[in-house]
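First up is the structure itself, then whatever we jot down about it.
The complex is shown incomplete by one protein chain, all other protein chains being positioned as in the whole.
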Amino acid sequence: MIGSDGREIYRVVWPRGARTVQASNVAPRLSTLEGKTIGQLWDDLFRGDEIFPILEEELSRRFPGVRFVRYDTFGSTHGRHEGKVLAELPEMLRRHQVDAVISGMAC
Amino acid sequence: MDALWVLVPAGQRASGEWIDDTLRARAAEKGLLGRSPRAGEFPRQRVELVRGADPVAAVNRLYQERGWTDGLPIVPPTLGRIDEMVAAGGRDRHASLGEVAPLAGLATVEKIAANAVMAGCEPAYFPVVLAAVEAILDPAFNLRGVQTTDENVAPLLVINGPVAARLGINAAWGALGPGWPANATIGRAVRLVMQNLGGGWPGAVSFAGLGQPGRYTLCLAEREDTPWPQLHVELGYRPDQSTVTLLRAETVINVTGGLEEVASVMGSAASLFGILHSGKPAVVLSPLTARRLHADGWTRAMVREALFTRGRLDAATWRGSWIRTAVRASDWPGWVSAAAAHGSIPAVREPDDITLVVAGADLPIPQHAYCPSWGYPPCRVTRVIPEAGQGP
Partner (left out) sequence: MLRASAVAERAGVPTASLVCEGFIGQAATTSVGLGLPGLPTALVPGHVDVQSPEELRRNVAAVTVDAVIRNLTEAPAAVAGAVVEPAPGDIVFEGTFDEVNRYFYENDWSDGLPIVPPTPDRVAEFLRFCDRAPDTALGVLLPDKRRATVWNVAVNGVMAGCRPEYMPILVALIEAMADPRYGVEHSGNTPGAETLIILNGPLIKELGFNYEQGALRDGIQANTSIGRFWRLYLRNVAGFLHHRTDKGTFGNTWRVVLAENEDALRRIGWTTIAEDEGVPGGNAVTISRYTGGGVIASVFGNTPDRMLPYLADAIVGKVGWELLFTVGMGVGSQRPLLILSPILAETLARGGLDKSALKRRLFELARIPASKLEKYVGEWTNFMPGRPKLTDLVKAGQIPAVFAESDDPQRLVPLVCRPEDLMVAVSGDPLRTNAYAFAHNGILGYPTTKPVRLPADWSRLLREARAR
């Protein structure tokens, strides 16, 4: 197609693909951490093994009744077993009666 | 035939939705499409090419019809101008400062820049704009409330520190009026961000019955040449730091006279809504008054104390007021009821809740201003403005 100034005009299409997810809301939050069970999920990277104990200590100080299910219970969330770990995660969370999760490390 | 490459300044949520879809629907419901007949009609991409014999006029017409202006002409947010603006801000253009309530458009640095260009900001003003946007996104500012209330509240920006002189942010003659590009455009940029990224469209989402002129811009600096320490130093910042402090100003009430007159206006119906939420109002004091008080041994704290003590609303006025009957007794703060039992209610819960700003011309007949606070939670949000060339 030739435009008014003599240069060719191109009519072009979109190069992307359709989104397949509709955004959804996250799970309901807790009113407090007191008396709750917190599961730890770790991808074995970036010093989570140092950070999770610090969080445990600090959170226990503020919420004396909080308890933790440690990351080695669930397996690494990144790596060879990622698919398996994630597939089993909902059942594992149920089995251990986990109320909330702290998941790391995105670095 | 000419063309302008512009960045689409409208808000896009984290989900990828454009807030204009919601805005168009709301405007249509309220019969307000007359203001923005082309609401939602724009390429849903990052940039747009606007062609025409007079592309600046074309952009203005398009943007007005899409609901993206404040009614005044805007500067087209061309990609080149936005590059300059972003460069002056010291942050990555894709960084998001957060979601702008109520419609949650992402306040990315480049979208803020687009709105700052539209407002007419110089690139040098951009760090101030960014700091102000950070402040309004602070949960304490309650932007959702400010955007949607039926009251006419506007954000009040108070600038302190070396940046004011460097950028020419006026603290003296007509500091709250027109004529000063920095005051005018910085406040305007914040308004455009609220409107275009947050969706605060008048009538459609913002239900303010009247609005107020401060919704175009309400931005000033504090006088640096008074004997008192500056507001930001009082708030704990270093004198060599620059800050922007955001308050929610229900309106601007001119007060001519001295402290008594300021106290009198504070102790009136003007403060009724403010005391409901233990709000933090602003008092803009004339520099002449400040100097006289200082010469008489007054500190800023003493001025606040005096206004707290003398700026009292008669309990009977409170009891007979519309708002007293509209709001449940149990919803009034304990300090208000307790004070009322003693006959009069201060305009604030405690003296420190008064934000004192020294500004205006050196006139023999002092002109002050009282800006009652709106809404909850009590709000005085300050952010540091980084030096040129530094990031946040």
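Each chain gets a letter, A and B, in the order it is written, and its residues are counted from 1.
Methods note: contacts are C-beta pairs under 8 Å (C-beta built on N, C-alpha and C of every residue); 3 or more make two chains touch, one makes a residue touch a chain.
Given the structure is predicted, the values throughout are model-derived calculations rather than measurements.
Of the residues in chain A, those that touch the hidden partner chain are 3, 7-33, 38-39, 41, 43-51, 54-55, 58-59, 62, 77-80, 82-83, 85-86, 89-90, 93-94, 98-107. Residues of chain B that touch the chain left out of the display are 3, 5, 13-18, 21-22, 43-47, 49, 79, 92, 94-96, 99, 101, 104.
The rule is simple: only the chains that are shown with their structure count from here on.
Chain B has its Cα centroid 36 Å from the Cα centroid of chain A.
Remark: chain B residues 1, 14-16 touch chain A in the complex.
If you check the complex, the residues on chain A that touch chain B are 4-5, 19, 23.
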